[in-house]
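Worksheet for the structure shown next.
Apart from one protein chain that is not included, each protein chain of the complex appears where it belongs.
Presenting chain A:
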Amino acid sequence: MKPINQKAWWLVLPVFICVAFSAVLPLMTVVNYSVQDIISPDRRVFVGTEWFAAVMRDEELHSALWRQLSFSLAVLAVEIPLGIALALSMPARGWQASLVLVLVALSLLIPWNVVGTIWQIYGRADIGLLGAALAWLGVDYSYTGDATHAWITVLAMDVWHWTPLVALLCYAGLRSIPDAYYQAARIDGARRFAVFRYIQLPKLRGVLMIAVLLRFMDSFMIYTEPFVLTGGGPGNATTFLSQYLTQKAVGQFDLGPAAAFSLIYFLIILLLCFILYNWMQRVGTADREGAGHE
């Protein structure tokens, strides 16, 4: 298919250098810390895999991991269908399209700490719109007191904040489908759902892959928003992995264990993304082969 050309490496080189400088170098420092006990900057002891073993046994970490997994899966389950539906319902052309695009994208542009702060006020029953509305409906709502409410609020905040990303990607993907496809479907008398299932969804596969992976990895690393909104509480209902890590690294200043934790954390995300990536690719290929047989 594509011509083989090893010189193409030269074109990739600048990216390689940038990423090596800003990612590989720092990561190596982390690896270096993870196998040492740093008592003071000049006194370090090599401890091998001791920190890794300690981190793996950490009960709190396990519960943080489960909380994180269920949160990220909930994020995907809500944001991906909602984003697709939103993209399908957005107007395709004219000034309405421009207006809706800008309005939908607004929440993406708010700094993450501001997002948390707005929702902090927004959710308060006495002075916030959401809290007051819920109280008026008779819901005894409190994101600071009730663990379930806190969890749902963080989820709602994430849905509010990030669904536009999925929607924008899908919208761009939808606009790239040539009109001829729809005309052919109309001639065949295809139903609305069939058009979605056999024309739009396959064409969206590429952008959906980006959307799913981005949302998955970013929600897995969520830090600022829940930190500002709930501070991880009540109890530790909304203490996700990043926050637990920061507590360890900054709060207790345990560099070695924190570094080991970081690496395990990174490997978990990597593994899950790899599974997702391959699974989505397989689903896509099976789809195309299925379509070929018809």
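Just so we're on the same page, a residue touches a chain if its C-beta (ideal position, glycine included) is under 8 Å from a C-beta of that chain, and two chains touch if they have at least 3 such contacts; residues count from 1.
Just so we're on the same page, contacts and distances are computed from a predicted model.
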(Q) As a check of understanding, state which of "Methionine biosynthesis protein MetW", "Cytochrome c-type biogenesis protein CcmF", "Carbohydrate ABC transporter membrane protein 2, CUT1 family" or "Sarcosine oxidase subunit delta" is the UniProt name of the chain not shown. (A) "Carbohydrate ABC transporter membrane protein 2, CUT1 family"
**Q.** Residue of A:52, A:71 or A:122 in touch with the missing chain, whole complex considered
**A.** A:122
Q: Pick out the residues on chain A that sit against the missing chain.
A: 1-9, 11-12, 14-19, 21-23, 25-27, 29-30, 33, 82, 85-86, 88-90, 92-93, 97-98, 100-114, 117-119, 121-122, 126-130, 132, 160, 164, 168, 171-177, 192, 203-207, 209-210, 213-214, 217, 220-221, 223-224, 241-242, 245-246, 249, 255, 262, 265-266, 269-270, 273-274, 277, 280-281
